[in-house]
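A single protein chain has been removed from this complex, and every other one stays in its place.
In order of appearance the chains are A, B and C, and numbering begins at 1 in each one.
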Amino acid sequence: MGTRYNLIAGDSVERLAALSDGLFAVAMTLLVLDLKLPAREGIATDGALLAALSALAPRVLVYLMSFLTLGIFWVGQQTQLSHFARCNRHVTWIHLLFLFAVSLMPFSTSLMAEFITLRAALLLYWLDILLLGALLAASWRYAMRARLVEPEVAASISRSVEQRIYIAQALYAFGAALCFVSTWWSIGFIILVQMIYVVGPRRGILSRI
Amino acid sequence: MGTRYNLIAGDSVERLAALSDGLFAVAMTLLVLDLKLPAREGIATDGALLAALSALAPRVLVYLMSFLTLGIFWVGQQTQLSHFARCNRHVTWIHLLFLFAVSLMPFSTSLMAEFITLRAALLLYWLDILLLGALLAASWRYAMRARLVEPEVAASISRSVEQRIYIAQALYAFGAALCFVSTWWSIGFIILVQMIYVVGPRRGILSRI
Amino acid sequence: MGTRYNLIAGDSVERLAALSDGLFAVAMTLLVLDLKLPAREGIATDGALLAALSALAPRVLVYLMSFLTLGIFWVGQQTQLSHFARCNRHVTWIHLLFLFAVSLMPFSTSLMAEFITLRAALLLYWLDILLLGALLAASWRYAMRARLVEPEVAASISRSVEQRIYIAQALYAFGAALCFVSTWWSIGFIILVQMIYVVGPRRGILSRI
Partner (left out) sequence: MGTRYNLIAGDSVERLAALSDGLFAVAMTLLVLDLKLPAREGIATDGALLAALSALAPRVLVYLMSFLTLGIFWVGQQTQLSHFARCNRHVTWIHLLFLFAVSLMPFSTSLMAEFITLRAALLLYWLDILLLGALLAASWRYAMRARLVEPEVAASISRSVEQRIYIAQALYAFGAALCFVSTWWSIGFIILVQMIYVVGPRRGILSRI
């Protein structure tokens, strides 16, 4: 009798990484399609153009925030995959669902940009982030259990990988909760948190989040 | 005299995989473009927004189904390519036609989402799935005949690769046939089958499909 | 003094291949965006939907033709790159211009689909194919001169690579010229030629084109 299909399927870390890079690249670029050009009619001077563009500012802010979100999760996923010694169909599917949440990001972003003062739009956006975090956490826990990571590597980094996800999600949840004050507070707080992740301070309390 | 062109063309498994990853990534992300934002006019409260979004629910269902379809066929193609010891122009073209069927998926999906109660839309969607399955089966049979897979590997996995395709196609065909009861039955059944493929149960009868 | 910039730029065959795979993947998938869904109004039965879809048939034909065109040139470029022992900035730029012509393909295709009976649309489409062929030929000639291909490899395949391009371009030019009879003759002839390239007959006169 032959080998069961499920034992040989989805075993390539490289192809999972390549699909992920492609999907992140498309999602990141589609975000900007949400930036619509101002209509040419009635715009004849530099001043009129700049005035029309300044009306796009909230969208640019939301767009930048989503680009950072995708960047942070791309780095997070890469960090996991680069420590996988091998791959199997189960972890592949966790990552495919993770990519599903990535592909929803341009929609979540447009929704929030269009309804920027509505709590429902912000909370749906946060749900997308929560889904991304939950799937990354699930991927790591599964990888530990199924020994997809070499044991000595796992021992030294496993805690920091999980902690990073939980702390980040706690901060995102707090940011989302701020929408009950104002959605602008939420957006401001989330961008602040993301800036810290982008800069990655090397010392002090912020280096530990 | 020089080597004939056809003998040296299309011999890179890596580039075929890279093109495939790119095309799947774009197709998966384009699916979501079908989710149109509700119009801003007349939506001023969280409740109104959620009501407008709930009208999108059937589209989200169809979109999720297509994402799973593409995921399943991506895993299936990856499983084949990762067992190819080499590649040639014939098998490359079978996969290019496979990618053609992949690129049709966003259109098939939009069509079904827009005309979700019409049997013709569901059957065209199924034809796309049938084409994907037929081309994967053709790729494997050709690869066996042309010895693109190492003989000892081929012996141990060939039957399970083929069986997986035929069983899946039989289930899809049954699901499609359910549209003569109702297209909703078809969609429900197909999503159920896909969930089983996603979860990949390790024991019991379901582990054998 | 340091090394001149131009001597160290653009030296990665792998990244050129990856950019090309990405660009081809996007272009191939964008083609299908030209297939617009029929409007939902007035379509309530399977028959009405099939009738509305059959009006899309000429577009599907043009779309298939362009997918084959892109597939053929993707195989052609891959065949060249996989024989390059190294890369430099000059050949990289020839390929970037080649990718420019690839990125024009969705536009050329839409133009021809929209104005399918006008010779001007067909000839612009052919100009795009001519540009693709001319740049591939330029790439090979430059690679020979700059010894980017190992000499022993070059000796055995150089003639067949060049011949393939010239014969294909002669056939495309003949096909384009048929538009002075009718643009449909052109399209039919070009698809016929492409089918031969897809099938790649192993013997007889057709195996030599």
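To be clear about the criterion, contacts are C-beta pairs under 8 Å (C-beta built on N, C-alpha and C of every residue); 3 or more make two chains touch, one makes a residue touch a chain.
Remember, predicted model here, so these are calculated numbers, not experimental data.
Among C:68, C:81, C:99 or C:136, the one in contact with the hidden chain is C:99. The omitted chain makes contact with just one of the residues A:43, A:61 or A:138: A:43. Chain C residues in contact with the hidden partner, per the touch definition given at the top, are 2-6, 8-12, 15, 18-19, 21-23, 25-27, 30, 89-90, 92-93, 96-97, 99-100, 103-104, 106-107, 110-111, 114-115, 118-121, 124. Listed here are the chain B residues that touch the chain not shown: 22, 25-26.
For chain A, the residues touching the chain absent from view are 17-18, 21-22, 24-26, 28-33, 35, 37, 40, 43, 45-47, 49-50, 53, 64, 67, 71, 74-76, 78-79, 81-83, 156-161, 163-164, 198-200, 202, 207-208.
Operating definition for what follows: only the chains that are shown with their structure count from here on.
The minimum number of touch steps separating chain A from chain C is 1. Taking shared numbers over all numbers used, the chain B to chain C interface scores under half, which places it in the different class. Averaging Cα atoms per chain gives one point for each, and the point farthest from that of chain A is the centre of C. The interface in A-C or B-C that matches A-B, meaning over half of the contact pairs are the same by residue number, belongs to B-C. Fitting chain A to chain B on CA positions gives a rotation angle of 90°, reported to the nearest 5.
A straight line joining the Cα centres of chain A and chain C is 35 Å long. Among the residues of chain B, those in touch with two or more other chains are 18, 21-22, 25-26.
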